[in-house]
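For this view, one protein chain was removed and the others were kept in their places.
On to chain A.
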Amino acid sequence: MTTIDRPAPPPARTHKRDRRWVGQSVRRVEDPKFLRGRGGYLADLVTPGMLHAAVLRSPHPHARIVSIDTAAAAALDGVHAVITGAQAAELTDPLPDFGPDPANHVWRCLAVDTVRYVGEGVAVVVADSRYLAEDALELIQVEYESLPPIVDPQAALEPGAPLVHEPLGTNCAYERSFDFGDVERDFAEADLVVRDRLRWHRSGGQPLETVGAIADFDHGSGQLTVHTNSLSFTSYLFMAAASLRIPANRLDVRQVPAGGSFGSKLFVTKPLVLAGMCSRMVGRPVVFLEDRVDNIANCDHHGSDRVYDVELAVMRDGTLRGLAIDVIDDYGAYIQFGVGHHGNALAQVVGPYTIGSVRYRVRAALTNKNQQGAYRGFGSEVNNWMLEQMVDKAARELGMDPVEIRRRNFIRDFPYFIPTGNVYDSGDYDAVLDQTLRLGRYDHWRTEQKRLREQEGRYIGIGLITCAERSVFSATEFWFWFDEPGAPVTSMPESVTLTVDATGGITATLYSCAFWGNSPETMVAQLVAEEFDCDPHDVSVAYQGSRNGLPATGPGGSRTTVMLAGAVEGATAKIKAKARRAAAHLLEADPDDLEWADGGYQVRGVPDRRKSLGDIAIALHLFKHGFPEDIESGLEESKVFDHPYTTMPSADRKDLGVFYPFVGHACHIPVVEVDIESGAVRFLAYAAVHDCGTLVNPRSLAGHILGGVAQGIGTALYEEYVYDDDGQLLSSSYMDYLIPSAMEVPELAIGHVETPSPYTPHGIKGGGEGGRMMAPAAVNAAVNDALAPLGVRLTELPMTPERIRAALRTPR
C-alpha cells in the first residue's frame, strides 16, 4: 500500500469553557427588519425613473441564429435600447468561467450566433417599465435554424452525438479516473461485490426573490455601482469587471439580502453584467430582475444530474472494504464551476465509514439544458444518497440490520484521513446514532411496521441513514482535477472589521453577502458578544461593498460561521491588545497584570481597579495626550482570516490533500407510508440528529435542518427540471415544478450532539446544508424499506408516483 506523506494537522485548540453567548438560541438580530418588510431586497430598491431590462429567451434547445430584427422593438415608445447577443459581444467579454477549457465553450451574457438551451438569452430590451420591455420583446423577430438537440447525458457522450460546442469537438467536458488506496486488492479480497445503477435527476434552489442587479454607471467617474443579491466569491469580482471591460477598482458591488439562495445565487454574474452593460449604454440606472420563468429556465444554477454505476466491496461480516464509482454528470450547456461538485463528493466520499479504497471515475457531459451551478450540498448530497443506497443494498444482500452494518464500519479515531486525502477532524457517530434511534422511536416503529403490514395491509417504511457533512472548503477542489491547472488558487479568506466607538459600542463590518438565510449578523453578534461580554442585540452590523472591501469569499460550502468566527476572534485579539495597553496606562498598571473580565480590563485580583471597554474607548478616541506617542487614536481593527486547515494535493493526485476538513455528521430516521395503489408517499414521523461541532445558535441550526429537510423531501419526491426528448423544459413554472409545502413536510424531531472541532474557533463546524445532505438518502431508504416486502427498490430520484408505480409493476 502506498504511504502518503501528509503535513501534520495544526495544533489542537483549547476551547473556552463556560461560554455565555455562543450556544444560546438568541433571537436573530436580522428578524426585526425582515419582519417589518424593511430588509431591503432588490425589488425594494427599485425607484421611479429607473429603467427596466427584460431578456428575450430562446424557445429552441439548439439552433443557429440566422438573423435578428430589432427595429420594431427599438421604435416602440418608451424603449431606450435593444441589444442583441452579437452587439453584447462587442460590449462585453465572456462571463467568469472556472470550467475546463473555457475558450472552447465560450459563455456570454447573451448567446451570439447559437442558442444551446431553451431559455438562453438572445437579446435584452431596456424600457421605461418591465411591461413595456416585455411588449418590445414580442416585437423582436428572430430567425432560427434548428439544430439537433442532445438531451440525454449518456447519448451525449456517444460518438456522433450532436455537439453542444463545436470547437470542443466532444460533449465530454471532463473525464478522469482516480484511484485512492488499493482498490484492486480490496475488490479481489471481497466476499461480495454489491452493484447498482442509480439515477439522480436535476432540481434546484427556489429563491423567493430571483436573481437581480441594479446597475448605475457614472460616465463622469467611469464608476459602475451595482446592487445585487449575489455577492459570493467577493474576492473574484474583478472577473466580472473584466467581463464588462472596466477596471476592477471602478466596480463597486453592494450587498443586498439574497431573498433565498440555497446556493443558487453563488457567484451569479450574468444579471450584473447585463444590467451593467445596459446602464453604461443608456447612461441611467437599470434594473434587471429575473422573473420566475427566467430563473427556472436560465438561472445557471440547476443542481446535480447524475447517472451512477457503483460497486461496493464488502466482507461477509459486513465490513465495507472498497468503493468503485463511475459517474456521468449532465452539466447542461456550460460548465462554469468545472466539476467542483465532485470535489465536494470526494471530500466525504466514504461517508462515516472506514472504507479503505475508492475508485472515482467522473465524466462531465454537455447537453442542451441550462447549466449546473450550486444547490445546497453542491454534489456531496448526491454522494451521500448513492453511498447510503449501496450500504442498504449490501445490508439486504448480507441479511444484516441497517443499524448493525453502519455501526460495524463507523470511523472512531480522529483526526481521520479518508482515502482521498481529506481529513475528518472529529466526530462521535455512535452518539448521534444512539440519540436518533431514541428520538425517532426506532424500535416502536419497527413493531408498528410489522403490525400494520400484517393487520391492515399497509406499507410503512423506516429509513435510517448516517451521513457526513463536510464544511469550509478549500479552493483546491476546483482545480486538483488537472495536472496542470490554469489557476491553482488557494485563498478563500473572510474578513471582519470591529470598530469600538467612543461610547464603547461595537460595530462589526462584513465584506461579503448580506443575508442568505444563514444569519451572518446573528452569528457575528453572538461571537462578538462572547468576546466582549455585551448583549448580541447591542452589536451593530454593517456591510462594505466590494470596491474598497477586505478580502472575502462569502457563503458557500457551509463556511460562513466558521470563517466569521475566525475573523471575529482575530480582530478581537487586536482590539484587546490595544485596549489592554491603553487600560494599563489609564490604571497605571503593568499590561501583564491586567485581565479581561466582564467587559473590561482589571488588575488581576483587584476587581475595583478596572476600566470598562467604554472607559478605554472614549480615552482612545478623545484623549490622545493621555497615551504614549505611538498609540493611535480610535479603536478599530480588522482581521483577514484564512482557512485554518488546508493542504496541497500530491503531484500524482493519489492524495488530494486536506480541502474540506471540518466534518459534521447526522443521522435521519424518517417513517413513511407508501400508498402502493397510487404511488403516493406520506410521512408518519421524522427524526434528525446533527453534530456540527460546537453550536452557536441551536435554534438557527434547527432552522437549517428543517429547511434543508424540506428541500431534501422535494428532491426525493417532487422537484425535477424535466426536459423532454426534444430539449423542451416541461417544468418551466410552479404548475409543474412541484415544491413541497408545509402540508407535505412533517414536523421534525430534532436533536443535537456537539463534538467540537479541534481546529476552529470554539470548535464550530458548518451546518448550513445539513438537512438537504441527508434527507434525499433518508427518504429513499424509507420508501425502499416500505416496499421491501414487494421486492421493489427505487433507484431514481425524485420518487414520483409515476416512478413508484412503474417500479411496482415490474418487481426486481
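The working rule: contacts are C-beta pairs under 8 Å (C-beta built on N, C-alpha and C of every residue); 3 or more make two chains touch, one makes a residue touch a chain; residues count from 1.
Operating definition for what follows: contacts and distances are computed from a predicted model.
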item: Chain excluded from display, named as in UniProt, from "Trehalose transport system permease protein SugB", "Phosphoribosylformylglycinamidine synthase subunit PurL", "Carbon-monoxide dehydrogenase medium subunit" or "Peptide ABC transporter ATP-binding protein"; value: "Carbon-monoxide dehydrogenase medium subunit"
item: Hidden-chain contact residue, picked from the options A:Gly99, A:Gly600, A:Pro649 or A:Gly679; value: A:Gly679
item: Sole contact to the chain not displayed, among A:Arg28, A:His62, A:Arg130 or A:Lys393; value: A:Arg130
item: Candidates A:Ala12, A:Val293 or A:Met648 - the one touching the absent chain; value: A:Val293
item: Sole residue of A:Ala72, A:Leu452 or A:Leu738 that reaches the chain not shown, by the stated touch rule; value: A:Leu738
item: Where the missing chain touches chain A, by residue; value: 130-131, 134-135, 138, 291-293, 677-680, 718, 722, 730-731, 733, 735-736, 738-741, 743-744, 800-802, 805
